[in-house]
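Notes for the one structure printed next.
Omission of a single protein chain aside, the complex is shown with its protein chains in their original locations.
Going by the order they are written in, the chains are A and B; count residues from 1 in each one.
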Amino acid sequence: MFGRRISFRFLTLVAAAWFAGCPLPTPPAHAADPGVTSNEILIGAFGPLTGPASWIGLGARDGMQLAVDEINAHGGINGRKVKLLFEGAQSPAESIAAVKKLVEQDRVFALVLGSGSTGAAAAADYLRSVNVPAFNIVGATPKIRQPFSPHIFNGVFPSAGTIASSFVEEALRAKPKKAAIITGTYELPQALLKAVVPKLKAAGVDVATVQSFDLGAKDFTAQLVETARAKPDVVVFLGHYTEAGPALRQAPELGARQPRWVVDISAISDSLPEIAGASANGVRSIWMFPYYFSDPAPTMRAFEKKWHDRFGNAPGRPNYVDMNGYGDMYVMAVALKMAGKNLTRAELVKVWNNDMHAVKPSNFGSFASDVIFPETFTPQDHDGNKAYSSLEVVNGHWKVVK
Amino acid sequence: MCDREIVLRCLKTLAPALTVAAITIASLAANTYVQYVVSLCLVAAIVGGSLVLIVGLTRVIMLASGAVMAVGAYLSTILLQQYGMPYPASVLAAGAAGAFVGLIVGIPASRFRGHQLAMATLVFQFVIIIGLREWSSVTGGAAGLHVPPVEIFGHRFATDRDYLALIGAVTALVVAVLGVIVTGQFGKVLRAITATEVGAEAFGINVTGFRLAAFVISSMVIAGAGALLAPRVRILDPASFGFESSILMLAYPIVGGMGSIWGGILGGGILRALPELLRGGAEYQDLIYAALVILVMTFFPGGFVGALARAFAVRPAPAPTMRLSPAALARPPSVEPPPRADSAAPALEIVGLAANFGALRAVDDVSLRVDAGVIHGLIGPNGAGKTTLFNIVSGFVTPAGGTVRLFGRDVIGEPPRRRLRSGMTRTFQQVCLFAPLSCVDNVILGLGRTSIRRTLCASVEETFGSAAYRRRKEAALAALDAVGLVHRAQDSVLSLSLGDQRRLEVARAIASNPRLVLLDEPVSGVSHEEQAKILALLRRINAERAISMFVIEHNIHFIRQLCTRLSVMASGRILADGSPEIVIRDAAVRKIYFGESWQAT
Partner (left out) sequence: MDELPQLLLGGLKLGAIYSLAALGLVVIHKATKTVNFAHGALIMLGAYFGFFLLQLFGLPYALVYVLAPLGVGAVAIGAERILLRRLRRSDAFSGVVSTIFISVALTEMIRIGYSTELMSIRNVWPGAPWLIGNLVITPETLWVLSGALGCALAGALLFSTSRLGRAMRAMAANMRGAQLCGYSVDLVYAEAWFLGGVLAGLAGLFLAPAMGITPELANITIVPAFVAAVIGGFDSVRGALLGGILLGIVEVLSAAYLSSAGKSALTFTILLAVLLWRPEGLFPEARVRNV
């Protein structure tokens, strides 16, 4: 290759290309907090836009953008428009890079974590060390919540522990004596499993078997046969709808559909009854929102219309992260508004800790759709939402049931 | 060799490391986002450089790099947290673990090639990641492991700039070492093995050992890179080191350029920065990445480095005049003291040799003697078993029975690579040169003394132009001069005509001052004038250097002029043996060649 004389030209080219991409060091910041000018508030966010979890990042981005557009169309927050900067990020390294870029380079005022995996946990670690207010809207993993940080808040999704309690509550509704658990081996189901099993046992339920499957598994013959053998009263399925769907579809063939199935949140999707067909009917879950899609309630209708008007028709969208992003963006907007015209990070955090009680989107303006439960924050408890509704598949569609 | 050349060569080998240092220093002034990204790219450059070794030079489709990196990252973090080991020690431990994994993964490498080897590495990728995920008591399982900040000798690394300086320093060091290995003798041996394993074995190279060494070295470096990366990502989870990450890293040497260390570090650095550069089109990121790799592979073989080289038309510097000390020319410099053996013994003695391929008796009770100092010919129709005989003598085929004595020593059962030390070399029917290395590099490899340890030392010696390297080069040039190719010393073998290639094979065969050379059809496919030249060359070598020769040829005119003794082989048996004139007139021989109705002239 370069077997002859060194091409110094080559070296200078490399150096030049590098410097060209290297931004100059930024001048020291103003006395005011970064991300706030007289007419704009810059909010940064990140989440996976590619890869198998892209539905999370895309939902967060689009939901938040929908809210931002609405807010700006109605005059913004205390006379300032909101600008949303959403960065794609999958792995821990990418998430940290995204957050650093947003905080150090783009100088955003506050951050929203629109990623649910270890990526967000890695970024949260960095965020604890810088004083940027952050709002975690989708991640349930405990690594984001522990250790507690005064300027990190959690939105629609409570901690895995709370979800597990709600989930077990739901599973206990059928008063089962024996339960079988089918769980994924990857992070989220495992976190849920750790919390669910002891709670079930404490409630006197015999956990007859725990079957596991790998991420993306499509064949559940073994797990279902073993489950059927255990003759449980309730089957708890911890996994994604891409796994729950095939599992439910296969279950009747193997005699495992008889007991009631309770699936976790990530299994909730319109695709589930589509794939599983009739065997999805009667499946239950918990839902972190007051309404499910296509609910006749005017609020939900309005939201879906807004979404489709803005983004058109995409399969499987809006998904729950869209609702999540929309609703929580409004929660943040309420806090921003309450912090007043003299907007600083310290003020925002103070308001968020002390003045946010039963906040819902319509608190910001009646034009906002209340697609999330009201959220409450205290200085010790930053988990804004703990409410849930029960969902059941009725005639091939998910419906909120009492 | 003057000092200027040594300095130039030194700079050339260390240029990648210097570039890394320059980039690091330049980035220290930038903001923390840039510093962070540059840290990531530097680690990727290390990975790219080490992948050049295993993917570029050894041509292994390495699909386990993610898992190896995970091993390094997890081990160093666990040692830091659970055992309070200082960070530098934990990085070294990670490297050692990586070397061990490389050994385990590399052991199948001795058996497999191509897609089977790729599958074997794939197995390790999955098994290691599954293991990390399942062993949750130690590794935190799927939820991951938190990485504490680094502390070295009491100094806590807190800022991105601290980390950048640390990573930059380590990267420069590692890249320097890798550069020496890749551009030096070690890299050349790997290239030789990829070009022709048979040729490599025939000239003393332990092919299995070197492939294993390539695995061990690159895995060690990749694991160390993982340990270096861990504090930057703060959370280790098995998913980020999965199969997809191995694929992404495989692209580093491919897009950068597989033949040089520059390719590895450029490919790694640029591809790792790509997600950051493509933030505008984040959804299309992975597609662009894959499309880029496909484009580069299809239209720019040789990657970025190759394309840049072509674009800047790096012309070959005029071949430096090869100054040979007159002393070197006068007598062949002996590099290797020939093994002690009975000097009256024949060069080669074959007794009752037999070899079968299934039911076919390729060699059937052959007995033959090549006396010392003699040129002994072997002719026979196609399929007679001549090349098989050569392959048995050189150790590539195990006979069913019989003995082969080289200068009185029985060599059956010894691997082919021991022949060089026993004083025997060979040429091949289909030229087995080490393309695309240069002529002089080919001949240097022919000198032997290519154990792994010696090769690594030789790489260092070559960089700094030591006396040992100079001696080797002179010996090679002398051999090239003997065959009349010294003016093509720096040219790649691919640019040589077939006749010149055959002469180069001869040069390679005589460079180590052997006592017996096996020549398999040295003038096959060669023009008439070339034949005459090669004839004169062989006779001169035989006379001047007292090298015995055993020559297979079809060209009877050539062989009867060349050799003083001739054997004829047909259907696995020796038909006749004696002086050329007598043998050629032998009736049985004529019958074999020309059929029943031949009338003796």
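One rule holds for everything that comes next: a residue touches a chain if its C-beta (ideal position, glycine included) is under 8 Å from a C-beta of that chain, and two chains touch if they have at least 3 such contacts.
Treat the numbers as computed from the prediction; the structure is a model and nothing was measured.
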item: Residue among A:253, A:355 or A:381 touching the omitted chain; value: A:253
item: Of B:111, B:487 or B:557, the residue in touch with the unshown chain; value: B:111
item: Option touching the unshown chain, where B:7, B:25, B:89 or B:290 are the choices; value: B:290
item: Contact partner of the left-out chain, one of A:46, A:153 or A:241; value: A:241
item: Interface with the undisplayed chain - residues on chain A; value: 50, 52-55, 58, 185, 212-214, 216-219, 221-223, 225-226, 228-229, 241-242, 245-246, 249-250, 252-255, 269, 271, 274-275, 277, 314-317
item: Interface with the unshown chain - residue positions in chain B; value: 59, 61, 108, 111-112, 114-116, 118-120, 122-123, 126-127, 130, 133-134, 243-244, 247, 250-251, 254, 283-284, 286-287, 289-291, 293-294, 297-299, 301, 358-360
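The rule we apply is simple: only the chains that are shown with their structure count from here on.
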item: Chain A and chain B, separation of their C-alpha mean positions in angstrom; value: 51
item: Complex contact set, residues of chain A against chain B; value: 1-7, 9-11, 13-15, 18-19, 21-23, 25-26, 49-51, 54, 58, 87-88, 91-94, 96-97, 100-101, 104-105, 117-118, 121-122, 125-126, 141, 143, 185-187, 190-191
item: Sites on chain B touched by chain A in the complex; value: 8, 11-12, 15, 19, 22-23, 26-27, 29-34, 36-37, 40, 133-134, 141-144, 146, 160, 229, 232-237, 239-240, 257, 259-260, 262-263, 266, 273, 275-277, 279, 282-283, 285-286, 302, 305-306, 308-309, 312, 314-317, 438, 490
